[in-house]
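To keep things clear, I will list the structure first and then write my remarks on it.
Excluded from the complex is one protein chain; the other protein chains are retained at their positions.
What follows is subunit A.
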Amino acid sequence: AAGPEMHFGFQTVTEEERREKIYQVFETVAKKYDVMNDSMTLGIHRVWKDILMHKMNPCPGTLLLDVAGGTGDIAFRFINYVRSVRQHQLQRKLKHHQNLSWQEIFESYQKDQFNSLGDSQVVVCDINREMLKVGKQKAQHLGYSEGLSWVLGNAEELPFDDDKFDVYTIAFGIRNVTRIDLALQEAYRVLKPGGRFLCLEFSHVNNPLLSRLYDLYSFQVIPVLGEVIAGDWKSYQYLVESIRQFPPQEELKAMIEDAGFFKVDYENLNFGIVAIHSGFKL
């Protein structure tokens, strides 16, 4: 039975077809995902993700859910960030302890030594097995093990209890979700009261000149890069088309508010090529 009509890039498909097609896209690109990111954005995606982490400014003890986190970029950055914050915290504590006896200092150091992340944890959730596989391999290769877990799950129906996480992030993933409203509702559900929703995604460029250049680059260069580097023109054609189909900043903001979030705002990066939306469950 045909479902409601949806877009897959510039094509029109049913909901079921869309989910299947997107799954196949990421199954195919999984192994070359990171390489393609670097070549398409000329490495700038790393800066975007760093900015996202700075905006989050997590303190040790934060529980992060990274949805559509696939190859783990956000998760690894999170671990690095809390680790360094934790270091500073411990250093500061030691400075305070100038007046304590050696015994007391030794004991407190022991206690903190095995807690280099300060109880912070990140759960990476992705619907695509291949992407998770690549992510796990990367983690092993880079030496990330503590505070990290990998879960197979659908953003529209998360396999987690209510009120669990401090922060929910979805970086370059919400575009590929078929029912965005459901994903936002799920995000609201699994966040603790006071928790934060952060979404990093391609968005709309207002500046007409930049917009023209951006379109030119997107449609002429990116699919070619896709063919040359990943051997897959169609997936990257889908990518650039899906960016055009995605709601612009204000519309996404309204959708986030509809899901129940407060203090929703967005920050444009690179004139709107990318935007970070933030909201709180209050």
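Note that contacts are C-beta pairs under 8 Å (C-beta built on N, C-alpha and C of every residue); 3 or more make two chains touch, one makes a residue touch a chain; residues count from 1.
The rule is short, and it goes like this: contacts and distances are computed from a predicted model.
*Asks:* Leaving aside the chains you can see, what is the UniProt protein name of the one that's missing? Options: "Ubiquinone biosynthesis protein", "Fructose-bisphosphate aldolase", "Nuclear pore complex protein Nup85" or "Retinoic acid receptor responder 1".
*Replies:* Looking only at the record, the undisplayed chain corresponds to "Ubiquinone biosynthesis protein".
*Asks:* Using the document's definition of touch, tell me which of A:Met36, A:Met56, A:Cys199 or A:Met255 contacts the absent chain.
*Replies:* Touching the chain that is not displayed is residue A:Met56.
*Asks:* Where the complex has a chain not shown, which of A:Pro4, A:Pro193 or A:Pro208 is the residue touching it?
*Replies:* Final answer for the missing-chain contact: A:Pro193.
*Asks:* What does the interface between subunit A and the hidden chain look like in terms of residue numbers?
*Replies:* 55-59, 61-62, 89, 163, 166-167, 191-196, 249-250, 253, 257, 260, 262-268, 272, 278, 280-282
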